[in-house]
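If you scroll down you'll find the structure; I have some questions about it.
In this view, the complex is presented without one of its protein chains, the others remaining in place.
By letter and in written order, the chains are A, B, C, D and E; residue numbering begins at 1 in each of them.
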């Protein structure tokens, strides 16, 4: 099966990181494709950025459908455009916040999220509510580092994240930790080893969940809300989004 | 004061309808500006349409800030891009679903929404949850007419909406009715007269709520989540969205 | 239009304060009437006081109906008798806690209330729940000053309130502040200037919300729960409350 | 021990009915006192009636304290003035809706309420929410008979109530039935025999719950919200409510 | 009437303690029977222990039915097997956590639980949710003493519990305290005296609640979920649990 990871921001080094992490966990026979959109923001750190990442993301889903992708992962912890993507896709579409929160709920009785900037904490809380996970989300913590600084190698970033994780265990009643940014992919195992608790990276979990659903023959329901959108006139720089042209 | 109504779809007849309705209720001294974006869908009937209406909407807010608008109304019952718009705007930004639901909560103990297509019912429920109104939202009903057919003059559309309103009173325990589409602006008064209950049109209520907040000197909080987004690189057809260029 | 503000306690200096604040924000053509009841407590600082403020309040609504008031504001942060008042009134009736919380929800993602006595904090939480605002009410803080001390001029009261507001921003994840007592009317603007965040005074917001609803032709629904109460025998000191005598 | 049942309306035949039912279930050594207030409505069928029943009710609690009552039952399914009464009383105060709903929750996985007038259904739902019982309250049904018609002897009233009870079992997924009016006291046993399910009358259950709490030495907490109200000036027909005169 | 208290663990000294406390509060004519099961754990401090206490508990209910017990109390703060016991019993079955939380809700606006081990705090929270009490459960605190150490006489245990109770009043906004372990039966009165707030012991309250329900003629509903289980083949060490052999 072919699973497409879409990094909704345009920073390709993060895209590559996600692809590498994903390929390390998929089953034999699962192909991982990873892309960034052609248009949109270099990183997603506000509602504004998130909303403007969605046109590029949706175009990537549309292209994915043309080459027969079996499922999709949205590689940003805000799960941008998840519902619109489900309208376009035949197979399953899973966001990395969604995947991480659901997985965390099966490993302990409560989790804390460690994310980048304080101003995005509300988005994580909103997703927790949307996925029915608010009751077990114990806290959303921010290391207050911009998304793109996560890429800088070295121990400083790692230590900042680790330090919030330690506090989450001590102060939040959390039993599981969730890394709240795609750019943290690759750190879960080492933090988990350090702390002796499960640390969930949404990217690799999401890929495996898509694999699980596809293996079960399960696809997005087209009954009602996620039915294919109707073709209609689109104007201006978005005129190509008219699905009637497919 | 100057209030800008942004119709997130590109159908200008609806924009004009909203402007006319709004001008009939504002106080002396309140100027109403109404626009449609240059890019995006002709109507909003899916998550896909909704997400793709947001870039154009945000551009309109950005332009509005340049000319000193005091507040904004988002004229689509899905309240697309509301939070991103709040990041951009200094003054208040109110969605018409938000306005209508809050107003309805002050007029009776429960309301039903009457909207256009069944597939958008879930969006209205989601907004009811987001605004804390799920507990008094008794039902979301659809007349199953496409958004743009509302524009067609004549009694057929009116009768279809009226008929669902009658059912809402009889079957839903609703005491107040909410019209769930900007294209229904202008029908509230006549349906209200017919049925003897309050019928809320989000457009005119939203305009008055913006007026109320501005008159109180209240603006969007820039403390934390709705702070101004940071400038950063934007690519492709969205490259002009880099706020560093303002 | 004519809006009646009813201060449910009998301290007329507070009534006058509310009227002055309200008159400063209403539109041209809106007349503000403000009264205190003839019977009841001098201040409201317990459930006992609150319940005993309601007979006087309801009499004021009844008199208001006789002279054709278009809407009402209940000027106490406990919103006493709100639902009973709605049964009596044709036009809208809005409580100042209700108004403040709804307004706050449109200006930020969370608010804290700063009220007078700690023992009344539970009432504010209950109202937050009733209005669907519990999920965004981050805290209810008390300055622990009796209601009538708010009237004493000078900086001490102001500083006590300001100090709790500062803590709310620093500790509660609040983005908006709500003043939780009618006697704090008039302080919102100066605290807002000091802190650079929206500070909501329920009195002036409530007056503008009534104005907004009336301008939209919206009145209290008489369908079901808020229908006019039936005339019946009333005994003792409340015998005049039999509506059959109107 | 001495338990005072306060019927918040002034119809003494209902007061007598409650006393008779209560005396049939109390333990040896428990004295039941039952009264109606001197002022207020003859029946409670609206928020207006409910609010105006509270001054008389609170006076009865105050008198009860003077003669050393150990606990109180508020004998109206709206539980009027419950929190204010708790401020006045040293011992426990329990409302009959509160008692009935809590008891029902221990006898089955869901209950339906059968009450008098449709317009009061919202009050029962609100109480269910307040007591944490909304999740197991399956429905609130109305027989649409005025409260005082319950007193009329004969099978018509009984049949109307029984008929709604039958529907509750068949349509609501209810396993327990709750009689939603003090005037239905005395019918629970016969309806229960007829239907073979538990039918809860709040009056007799409330009396036994007060007895249970008092036997455990448990009294109303005076820590914070239910502390004794402070003396203060009361005006007009309510001037005697100043607690400083006690 | 005859009420059976079942201590789900096999430590008979605790069983005796519960019986003594219960006998001190029941009405004349109420007989208290108290037992421990023949099989199962010596104390309940994990989900594992709790689940393995249930077979013995259910056997005790089955035996109780044979001798005509009128109602049951499950004497462990996890309320193990409550729903299964209700299927077996004709009369009411009440858990001590259930009883304590419901009683606490009638005595103040919020309560904190003080329990033994930190790892069982989640169970108390889960029960609070199940009983609709999560909204007024302010905290669940642990003294971090194993259950069986509560039996050791002396002031050390008492002081540890008292100390958490003091913190609950100071830090949690609690107005009522709930002792979260059957082994704490007998301490409620002295802690209550010390602190001047109601302290609820679930054992004695549960016995009185069973008494209250039975006095009202109320039994477990056999309509749907709590109907008697069907006889069927049971294997191995549990083969005697086939109800067809009764």
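Please note the rule applied: a residue touches a chain if its C-beta (ideal position, glycine included) is under 8 Å from a C-beta of that chain, and two chains touch if they have at least 3 such contacts.
Small disclaimer: the values here were computed from a predicted structure and weren't measured.
Of the listed positions E:23, E:47 or E:167, the one in contact with the omitted chain in the full complex is E:47.
Where chain E meets the missing chain, the touching residues are 10, 37-43, 45-52, 54-56, 58, 81, 83-84, 86-88, 118-119, 121-122, 126, 129-130, 224-225, 227, 229-230, 232-239, 241, 243.
Seen from chain A, the chain kept out of the figure touches residues 25, 27-29, 92, 94, 98, 102-103, 105-109, 131-136, 169, 173, 175-176, 188-189, 192, 196-198, 200-201, 204-205, 208-209, 211-213, 215-226.
To be clear about the criterion, only the chains that are shown with their structure count from here on.
Here C is the chain whose Cα centre lies closest to the centre of all protein Cα atoms. Taking the mean of the C-alpha atoms as each chain's centre, chain C and chain E sit 44 Å apart.
The distance from the centre of chain A to the centre of chain D, with each centre set as the mean of the Cα atoms, comes to 52 Å.
Annotation for chain E: residues touching 2 or more other chains are 109, 135, 173.
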